[in-house]
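With one protein chain removed, the remaining protein chains of the complex are shown where they sit.
To keep things simple, chains are lettered A and B as they appear, and every chain counts its residues starting from 1.
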Amino acid sequence: MNAIDLLLALALLLLAGSALLARSVQTASVLFIAFGLLLALVWVRLGAPDVALAEAAIGAGVAGALLMLAASEFESRRIGGSRAAGPRLPWPRPQGWRPRWALVLLALACAAVLLLAVLAIEPLAGAATEAVARNLPQSEIAHPVTAVLLSFRAYDTLLEIAVLLVAVVAVQAAPAPPQRALAHDPVLARVAAITVPLALLVALYLLWAGSSRSGGAFQAGAVLAGAVLLARFASLPLDPQSRLTRPPVLALGLALFILIGLVAGALAGAALGYPSGWVKPLVLAIEAALMVSIGATLVALFGGSKTA
Amino acid sequence: MTEAMTEAMTEAMTEALLLPLLVLWPLVVGLGVYALPERASAALQVLGTLVLAGLIATVFATMLASPEPLRAALGGWAAPLGIELVADRLAQAMLLLTLLVYAAVLLYAQAYFAHGSEAAQRFWPLAWMLWAGLNAGYLSADLFNLYVALELVGLAAVGLTALTGQSTALAAALRYLLAALLASNLFLLAVVLLYAATGSLALDSIGAHLAAVGTTPWYAKLALALVLVSLALKTALAPLHFWLPAAHGNAVTPVSALLSALVLKVSLLIFLRLWLEFAPALDLAALGLLLALLGLLASVWGSVLALTQRKIKMLIAYSSVAQVGYLFLPFAWLLPGGLGAALALEATVLHLLAHALAKAAMFLAAGVLVLSAGRDDLVSLRGAVAREPLAFAALTLAGVSLIGLPPSLGFAAKWQMMQAALLADQWPWLLWLLGGTLLTAAYVFRVLRLAFLPTPEAFEARAPLPQRLSLCALALALLAALGGFGAAALSDWLAAETLLWPGSGA
Partner (left out) sequence: MSGVSIWLPTGSALVLFGLLGMLLASSILRKLLAFNVMGSGIFLLLLALRPPGPDGVADPVAQALIITGIVIAIAATALGVRLARRYHQLSGQTELPEDRAATRDD
């Protein structure tokens, strides 16, 4: 345990705590984004750069932006004359049967038990990790994390894409409130004109890099989504959002994944398997389709586009 | 020699493709109804259901000879490296149940939704994705994969709850979402602890590892406790049932049917599997007793609240709270070396099937009556016998199974429970089972009685409803009400002893 880790840990707890206790949800969201970015740093410290990328792009970026967007909507509609004093904590006493102190004590007790448990567990390498190392050459994928995500445990990834799609379909019941037309900001447009193509390049790089080092479809998809949203906010003449968030595009990733999983699987002898020698191109194809779908899904979840 | 080998290989290959298809095919159909124009939707869904029925029939046929479960290692990677799907008799029963309920609900929904309604467009893809998630939950033998499957089911269910987009639906969906998310995190925490302790995510490795270690580490109990709270919350076992009434009572009828019949059951099934895995290594007698007591309280509390409801669907929703209590009762006897363990397992399965069929039938029938009266109030049931005789018949038959009268499936379930209690020498539970029957009868009769009263004069006649709606409800209700005749065969087929630990007899 060295000083840097200690500082990081304390900062992490401080940011989380202040985000949860912040007076306004907008402040809480900003603190949450900072928390996520710091957490990404911690992932790097712990030797998990893939997770760091995903955390920064999705965990901090997308989640934080979603919360901030909603928070600003809620604040702007606050009924005039709200009590300036307000409750000291953002958690006024709720009605009904839930006494706060009992829950706090219960949670504290559970956390203490949890801490004791994790301290008691002897870390062992374990059958799964050793199996990954042994079977990596046979999977024909160079990067272990990619191998786990798209070969050994591809089924998890497939279901997870289905979860994303379910979220997109489900939000159609709740159309997003119309966004105020943004005044055209020439500075932002200038910056976006450079940043958006750059972001697209980064996304493609992440996609390509994922086969041999950290990267992959999720991180690339998140960057892609960021690029599309930036283009919209900057009112760039290209409006990819409405074209991107149509059902066929959203469904593309899962559809291709299942198709390859079944066809290549039939050839290989088991669903979601790849015949030898074809692994690299098939995985790249799946990841590319996933990147587009994930990017489109994240954009659609933000909502507010003309077709949403 | 080579012929036998190739035969074995093709068999293994079929299994390796067959089981994943049970999850992948509903996803494909869901994608199809989402991305393709509406005209193709109905035909695609009929095709989809038939194909899925064929797949399930194949599974049954393959496993008819022996109760040895079918296994499929996805990607060809065996556990603990990869994820395995396992289809034992328990999973098969759930697959078949889901098929039957879905067939009825999908047919019903076709006629229920106004043509071209926006809510319907969201219903179809969500319903099929939910089906995929349910099947994934039945078949998975991997801890983290179970978490992902539960998430798929959970978010699809929330989406279905919010279907109409109205304020009440949104509130119910949000409450459901938050409860589900808390439960998911608790489950994930348990998975983390178990993975850290055993180094593997395979379901059957837990038992093996715990046995090998000697004295079971106490944090295994913590993991089980987390799993219990998580899945009790998802199954709405009182006192963690707060999210259910609004969600089931306010949703559109086909959604209420799916939620109460199937979504509540998959989390129970997963809990059952984990219980069976942990039981040899931990002393679960006290926990089993606690679950049974909570179940008892739930069945009282739910029934009492059902008696006080003024809206039909809310009454049926509270009835689910009560019936879930019954699902947890047999855990008191589901112990290794315990007498009556096999009976307790049979009772749980029979009750699962009975409640799913009866509750779905009830919601579908109630939906018809609500449409016919134009209102959700119980008083609007007056005269329902004359107006909608088929729907009323369905409601009655479903009620028969819910109360537990012979020859219903519900009766068979309660009978097994009583036998298990007697065998385990715990006859006080018998009193409770009989008392619960009376309470259930009370709220069921409350509903049925109103239907015989004459229609109030101020009643505006509405356009006649398609018969198909009532027939779907009736089909499920008949299965529930007459299922008792097949219960013995079902128990034999289930071969409960093979699912339990070695050395457990009936």
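One rule holds for everything that comes next: contacts are C-beta pairs under 8 Å (C-beta built on N, C-alpha and C of every residue); 3 or more make two chains touch, one makes a residue touch a chain.
Quantities reported herein were computed from a predicted structural model and do not represent experimental measurements.
Novice: Taking the full complex into account, find the residue in A:129, A:195 or A:235 that is in contact with the omitted chain.
Specialist: Final answer for the missing-chain contact: A:129.
Novice: Among B:173, B:291, B:373 or B:400, choose the residue that contacts the chain missing from this document, as touch is defined above.
Specialist: B:173
Novice: In the whole complex, not just what's shown, which of B:27, B:155 or B:203 touches the removed chain?
Specialist: Considering the complete complex, B:155 is the one touching the chain left out.
Novice: List the residues of subunit A that touch the chain left out of this view.
Specialist: Per the touch rule, subunit A residues meeting the hidden chain are 1, 5-6, 9, 12-13, 16-17, 19-20, 25, 28-29, 32, 35-36, 39, 42-43, 46-48, 50-51, 54-55, 58-59, 62-63, 66-67, 69-71, 73-74, 77, 79, 83, 87, 90-96, 98, 100, 103-104, 107-108, 110-111, 114-115, 118-119, 121, 123-126, 128-129, 132-133, 144-145, 147-149, 153, 156-157, 160, 163-164, 166-167, 170-171, 173-177, 216, 218, 294, 298, 301-303.
Novice: For subunit B, which residues touch the unseen chain?
Specialist: Per the touch rule, subunit B residues meeting the hidden chain are 144, 148, 151, 155, 158-159, 162, 165-167, 170-171, 173-175, 177-178, 181-182, 184-185, 188-189, 192, 195-196, 201.
By our rule, only the chains that are shown with their structure count from here on.
Novice: Taking each chain's centre as its mean C-alpha position, how far apart are subunit A and subunit B in Å?
Specialist: 31
Novice: Could you list, by residue number, the parts of subunit A that touch subunit B in their complex?
Specialist: For subunit A paired with subunit B, touching residues are 113-114, 117-118, 120-129, 131-132, 135, 151-156, 158-160, 162-163, 165-167, 169-175, 247-248, 251, 254-255, 258, 261-262, 265-266, 268-274.
Novice: Would you pull the subunit B residues touching subunit A in the complex into a rising list?
Specialist: 13, 16-17, 20-21, 23-24, 27-28, 31, 34-35, 72-77, 80-83, 119, 121-122, 125-126, 129, 132-133, 136, 144-145, 148-149, 151-152, 155-156, 158-160, 162-165, 169-170, 189, 193, 195-201, 205, 217-219, 222
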